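Missing here is one protein chain; the remaining ones are kept as they sit in the complex.
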Amino acid sequence: MNLNGIDDTPKMSWWSRLAHPGQFLSWTRPLIWPLAALTLVLMLVGLWFAFFNSPADYQMGDTVRIMYVHVPTAWLSQFVYAAMSVSALGTLVWRHPLADVSMKAAAPLGAAFTAMALFTGSMWGRPTWGTFWEWDGRMTSTLILLFIYLGIIALWRAFDDQLRAARVVAVFTLVGAVNVPIIKFSVDWWSTLHQPASVFRADGPTMPGSLLTPLFVMFFAFTLLFVTLQLLAMHTEIRRRRLITLERRAAQGDAL
Amino acid sequence: MIGLGEHAEFIIAAYAGVFIGLGLLIGRIVYDSRRVRARLEALGDRRG
Amino acid sequence: MSGFLGVLQRELRLNLSGGGEVLTLVLFFIIVGAIVPFAIGPDQVLLASIAPGIIWIAAFLAMLLGLDRLFRPDRDDGTLALYRLADMSMAGVVAAKVIAHWLTTALPLIIASPFLAMILAMDGPTFARTALSLLLGTPALAAFGAFGAAVTVAIRRGGLLAPILIAPLCVPVLIFGVGAIAPLGGPDQASSAMLFLAALSLMALALSPFAAALAIDWGEE
């Protein structure tokens, strides 16, 4: 607690100028359409590769094509959490106003990608393992990650005051980030205990190049898609906050 | 399109699921963005 | 230090005096454990094999149930504001509360667990391991629980949210807790699970007071 002199005079560096939500809005707004176009192109190229220009795997057959959507969404489910944790640090340590916004925008995206990773995983699992759901280490820890995402979204929604919410959610996100590796470790330990060891490693380094090309294209397409959506959602959130302020001011004006 | 082998339905379901999901996600974010912008404009904010 | 003891003493006094909350939680624990055989049938062999899991689940649920009384009454009556201006850190307050919470919820459950072990057809050595794993694992549940309660204390109707937030974080505790009892992977696995469980409890106890204090301070500010 800093009682002996609270000084909030802003230091004007490029950092704090970028931190200003209005500046951020006007600087990144021109990026949205090019990013969206690039995402679309990469996605189409990736789909073309995935369906027309890649062979079936000699072991898994055509089901390997599910990998081109499964691996990118599974990657994003973790990458979005990492992005959220960095934003949470921004909120806690630097009290960066954009960090709050970024955290809030990322949570539903992360939950959606995690849900997609689980869905494609089970679609892959049915032909490969013969069951939609297998309690293997990766599926299980992804499911728990989804629960954490949903908890964070519920926490955001439960607060009335978004500034307060941001700090509390930031603490929770970071505690979650510390816990995710522990959860992963414990779940791996548990699943090897209960069933014969690991099934297969599709993303291992031994994959032939013909499978890697579509995978990389899709990987970048999905990552760019996340970046685009994240920017757009951040813009909306900044505007929403401005809207709330304006509405409140209007209401106060009426009251006076 | 090439044949998808014996498990075609799962491959199609996976892709359809992901792209329907993405569609819903994009739709929600774009709709939200439009709505907030429209309300801002209604309040007379010109900064976009 | 006198502040720490003061908080501890007050929590114990409040939880043990008259209110009967402690007995209610123990009753809940026993009823949850006793209701399982009705759902899966009175097969002694089956019951004995899943008894460690049942006891852990019942303890887990009972501890989640008691979370809401950890900080909310203090927030409602203004004591939380007092803590923030007290001559001790908020982390110290939380640590005292975690200890009191463990003493008034987990310890009674462990004391009551022989009854569940008996009706769930557990044998002696298994029960000994169960008691040990509960003893080592419940501090982590108390610590995580205090963190969940701290995160949701500023929310008016946060009572249901805390268990939802905390349950995923408690998965490792359940895994190692049950893993330390059921010798699925042989005795080696069970003893390493016991060590993991102890490590988890130590880490949670050391870190959660600070995280919870941060959440309380910033949720109230």
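In order of appearance the chains are A, B and C, and numbering begins at 1 in each one.
Here is the rule we use: a contact is a pair of C-beta atoms (placed from the backbone, for glycine too) under 8 Å apart; a residue touches a chain by one contact, two chains touch by 3 or more.
Here is the rule we go by: contacts and distances are computed from a predicted model.
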item	value
Record-based protein name (UniProt) of the chain missing from this complex, from "Monovalent cation/H(+) antiporter subunit G", "Heme exporter protein A", "Branched-chain amino acid ABC transporter permease" or "Membrane bound protein complex subunit mbxM"	"Heme exporter protein A"
Absent-chain contact - pick from C:F29, C:Y83 or C:F176	C:Y83
Residue numbers in chain C that touch the chain omitted from display	2-3, 5-7, 9-10, 13-14, 17-19, 73, 76-79, 81-88, 220-221
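Convention: only the chains that are shown with their structure count from here on.
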item	value
Chain-level touch network, classified as line, ring, star, complete or other	line
Inter-chain centre distance, chain A versus chain B - centres from mean C-alpha coordinates, in Å	15
Interchain centroid distance [CA atoms averaged], chain A/chain C, Å	31
Intercentroid distance (Cα basis), chain C paired with chain B, Å	42
Touch list for chain C against partner chain A, complex	147, 151-152, 154-155, 157-158, 161, 164-165, 167-169, 171-172, 175-176, 179, 184-185, 189, 193, 196, 200, 207, 211, 214-215, 217-219, 221
Chain A-facing residues of chain B, complex	1-8, 10-11, 13-15, 17-18, 21-22, 25-26, 29-30, 32-33, 36-37, 39-40, 43, 45, 47-48
List of chain A residues in touch with chain B within their complex	22, 25, 29, 51-52, 56, 61-63, 65-66, 69-70, 73, 108-109, 112, 115-116, 119-120, 123-124, 126-127, 225, 229, 232-233, 235-236, 239-240, 242-243, 246-247, 250
